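Note that this complex is displayed minus one protein chain, with the remaining chains in position.
The first chain written gets the first letter, and so on, giving A and B; residue counts start at 1 in each chain.
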Amino acid sequence: MFNKFKPYLIVLISLVSLFFIIIFSSGSEMIVLDPKGPVGAVQKDLIMLSIYYMLGIMVVVLSFFTVILLKYRSSKKSDYKPEMHGSTKLEIIWTLIPVLIVIALSIPNTKALYELSEPPKATAHKDPIVIHATAVDWKWIFSYPEEGIETVNYVNVPEDHPILFKVTAADSMASFWVPQIGGQIYGMPGMVNDLYLQADEPGTYDGRNSNFTGEGMTHQKFDFVAMEEAKYEEWVKDVQAGEPKLTEKTYEKLMLPGTVEEMTFSSTHLSIVDHGKNSEYAFAIREKYGATENSHGADVDAGSAHDGHGSHEVNEGHDSHGNEGGQDDQENHKSHEGHEH
Amino acid sequence: MFDFIKDNLILNDPLILGANISIVFTVIGIVATLTYFKKWKWLWNDWITSVDHKKIGIMYILAALIMLFRGGVDALLMRAQLTVPNNEFLTSHHYNEIFTTHGTIMILFMAMPFLLGLMNVVVPLQIGARDVAFPYLNNLSFWSFMFGAILFNMSFVFGGSPDAGWTNYAPLAIEGSPGPGINYYLLGLQISGIGTLLTGINFVVTIIKMRAPGITLLRMPMFTWTTLITAFIIVFAFPILTVTLALMTFDRLFGTHFFTLTDGGNPMLWSNLFWLWGHPEVYIVILPAFGIFSEIIATFARKTLFGYKSMIISLAAISLLSFVVWVHHFFTMGGSAALNSVFSITTMAIAIPTGIKIFNWLGTLYKGRIEFTVAMMWSVAFIPTFLIGGVTGVMLGMAAADFQYHNNYFLVAHFHYTLIAGVVFACFAGLVYWYPKMFGLKMNERIGKWAFWFFSIGFNVCFLPQFVLGFAGMPRRVYTYGPEDGWTALNVISSVGAFGMGVGFMIIVYNVYYSYRYGKREETGDAWDGRTLEWATSSAIPPHYNFAHVPEVKSVDAFYYMKQEGEVPSRENVEYKPIHMPSNAGTPFIMSGFFFVAGFGLVFELWWMAILALIGIFGCMAFRSLSSHKQDEGYYVSVEEIEKTENPNKREA
Partner (left out) sequence: MAHSTNVDPNTPLEYQTDIGKLNIFGFWIFLGAEVALFATIFATYFALEGGTVGGPLPGELFDLKNTIIMTLLLLISSFTSGLSINELRRRNVKGMMVWLIITLLFGAGFLYMEISEFLHLIHEGAAIGTNAYWSSFYLLTGTHGLHVTLGILWIILVMFQVKKRGLNPDTAKKLFVSSLYWHFLDFVWIFVFTSVYLLGMVG
């Protein structure tokens, strides 16, 4: 009795699982496929194009597969040709089709690669704003050289304006990624990679380091805040006027491994060190302070990483990166000082 | 000395403490059992020093299954941690160690030895050879793999596991990871890598030089072909790993500057060298898997393999392409648009020969008489699941899109779809298929089907949601996430699937026991109405000399045609001649032991220990050189013994 229904049962279980996966998938936001900027849009179009091709391939192959399996089961006693060993014609066909598909995908891919290596076309008349993004275990430091301001763990940008991120790192190799705005690029000590991004509508987007850099990597996140051009300029002025300068001592403390709150300064670290050229700075500082990333003293570090997580959650509630953020950031800064060990 | 042990033995983590205690009890249990049943001598003579390729193969597979368990537990711990947001089951540090060991173990200490084990058991039989070309070396290969694996696995109870990911990128693995963990990784892989390289050389020579008369290259079974090509890839790829690991070892132990951030070193060189080996490594594990599926699909479709020659050409094409795609592992490193698009094209080009193979398998099934045995079910399930892995691979190969997939769960799902649907399914299929060849009985089919359904449905439930998680922006290697990320539901599903896979594995283990207890012993060598020579042996488990008379082969599917034409060699009234066989060897075990000690000494920078062990290694090599003429003489199996083995019933009758 059971044996008779078993195949149906298995099909049923598979379908039910698939159903749940689809239901829950629709529940989670596929932010990569919902881009809010031209870079992400180029990538999304390419992804969708490839998905259509791949679905086409899957449909064809799986139809053959299903028909063959159903028809040529031994119980069916269908046509049986044990000596059939090949067919040059068929083999040429199924070599050529994949060749064509690869060509068909390579062309838009190459086009997209060249497109992404330049500022977005739609706003080509505007000069890109240059922002240096520097990864330090486990925080992101953003310097605006023209504006002379620096932020930690958040970056404010004007909407509809191309931004040129100059991505680097002070210690580990990190990856700068804002999924909803565009694809990622590595930041490496002693090296600078360029990445053009642009946001089309105001909003706060999740950004993070997606490359494994040790214990605090999970919490190495930042907010990518796009705002109206006027608001952005106002914010820049407020920061220039109201925030403290970045002292060398504060910057040195930032080089120590750990997570910190958001911070804002009215000067940049670019006068202190150029991580794009100097890959030894952070390690020299750590030596000076006697701090190492000791994987051996695991429990202590894991504990502190966890604390960082806790404070991060506090962070989520505090969404005023904008105009009146100065005071809060001051406080954050102080709490950061207290946070060091 | 005591302080050294006290400092490094990990007792403060309850999970690891539990593992410690169970390891101690298991070891005591094994030692006690062996002593009680007086099996030490048997263990030494029949297994440890054996040069019989079938026994070495079985030891490889056994080791691989244990490693599959270890790697699987790691996987389940990770899934347990990620099931709910802000979980505190594992700390970040512990999670990092676990995903590092999971990846390293599954690729290097599970997939590779499992496949090498099957190759060892099957390939000499398929080509009608008495053993591999260098039986002594084969034993050395196994033991250096084994001791490398033991060294690596020791890390989690003694000194701490590596925690920089299985890719072990610099600078994290140099400046960012003091302590012995990364040293364990470097030396464990180095020692087992020696074994793999030797196996590669061994199989190239075996297959090229030791085929029975009539087996031209174009009459070799597909599994032998894939083994040959794999062996060539090993010979050219593993030295890259040897050098790469050595360089980082120097950086960490002797203050050189290859991958360091200071004094002109270049961390990106590590990524390049690692993947120059790493990508061919992927094909080292996938090509033999293709071979296994080809054998099984042909057997149970009761048809000859479709497009035999195009299969071989595509194998060769894949193996060449595998050396020119490594940059696709780091499109995001800032390479120029031109560079990235070239490597995109080479990467996507791999889909062409792979597609040919998929169609050829479908062609083999077409107009066949398909029997759904367990081995066949794994092989058939491979086609659609691997197809998903393949098409997502093409998507990842498009560099411009890869900027969005890189380092997220889309990638994780993709490579599990290729490595589990490709390699693990093949290992299980091959195990079930050749089980009667190894142990003289079939695994129970009914229980096997339960295992299959649990594992394969569990697998899809586990990894299908991860593609979506990738689109939802979940990066790999994060140890937790927040509820606001919106990844919870899919992670719960994924964990349920992982649990299903775990159940599937346990059922397979139970099936080993059940079949041993209740399974019917095979009476002939031809358990599945097979097509290739390994099924032509005189008994279910082939005698240690494999074939009393070396068979003559006239076509592909040699045994099938022998059966068709009624040319199966008779065992009645045959004249036998003494057979020359290689003798057992104990030196490889001792030498590998020295490798282990030297590795351990280097891990903890105990120079005296490393130097003494190195002297021991060279001593073993010199001893081998001085005594090889005696070793190579081997011995002759007498005619009486052959007669007794070939016709066990004759005397009784």
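The criterion applied here is as follows: a contact is a pair of C-beta atoms (placed from the backbone, for glycine too) under 8 Å apart; a residue touches a chain by one contact, two chains touch by 3 or more.
All figures in this text were calculated on a predicted structure; none of them were measured in a lab.
Enquirer: Which of the displayed chains are touched by the chain that has been omitted?
Expert: Per the touch rule above, the missing chain touches B.
Enquirer: Which of B:114, B:185, B:238 or B:428 sits in contact with the chain that's absent?
Expert: Missing-chain contact among the listed residues: B:238.
Enquirer: Of the residues B:16, B:173, B:189 or B:204, I need the one that contacts the missing chain.
Expert: If we include the chain that is not displayed, B:204 is the one touching it.
Enquirer: Among the options B:133, B:312 or B:350, which residue touches the chain absent from this view?
Expert: B:133
Enquirer: Consider the whole complex, including the chain that is not shown, and state which of B:222, B:376, B:400 or B:581 touches that chain.
Expert: Per the contact definition at the top, the residue touching the missing chain is B:581.
Enquirer: Contacts of chain B with the missing chain: which residues?
Expert: Per the touch rule, chain B residues meeting the hidden chain are 130-131, 133-134, 197, 200-202, 204-205, 208-210, 235-240, 242-244, 247, 250, 254-258, 260, 263-266, 269, 272-273, 276, 580-582, 622, 625-626, 628-629, 632, 634.
Following the convention adopted for this analysis, only the chains that are shown with their structure count from here on.
Enquirer: Could you grab the centroid distance between chain A and chain B? Build each centroid from C-alpha atoms only and quote it in angstrom.
Expert: 33
Enquirer: For a test of understanding, state which residues of chain B touch chain A in their complex under the given definition.
Expert: Contact set of chain B toward chain A: 12, 86, 88, 91-94, 96, 160, 163-165, 169, 171-172, 175-179, 181, 261-262, 267-268, 301-310, 330, 332-334, 336-337, 340-341, 344-345, 348-349, 351-352, 355-356, 358-360, 362-363, 365-372, 380, 383-384, 387-388, 391-392, 394-395, 398-404, 406-408, 453, 457, 460-461, 464-465, 468-473, 475-482, 484-487, 489-490, 493, 497.
Enquirer: For chain A, which residues count as touching chain B in their complex?
Expert: That would be residues 10, 13-14, 17-18, 20-21, 24-25, 27-33, 40, 42-43, 46-47, 50-51, 54, 57-58, 61-62, 64-65, 68-69, 72-74, 78-87, 90-91, 94-95, 97-99, 101-102, 105-106, 109-110, 112-117, 137, 171-173, 175, 177, 179-180, 182-186, 188-191, 193-194, 206, 208, 210-218, 279-280, 283, 292-296, 298-299, 301-303, 305-306, 309, 313, 316 of chain A.
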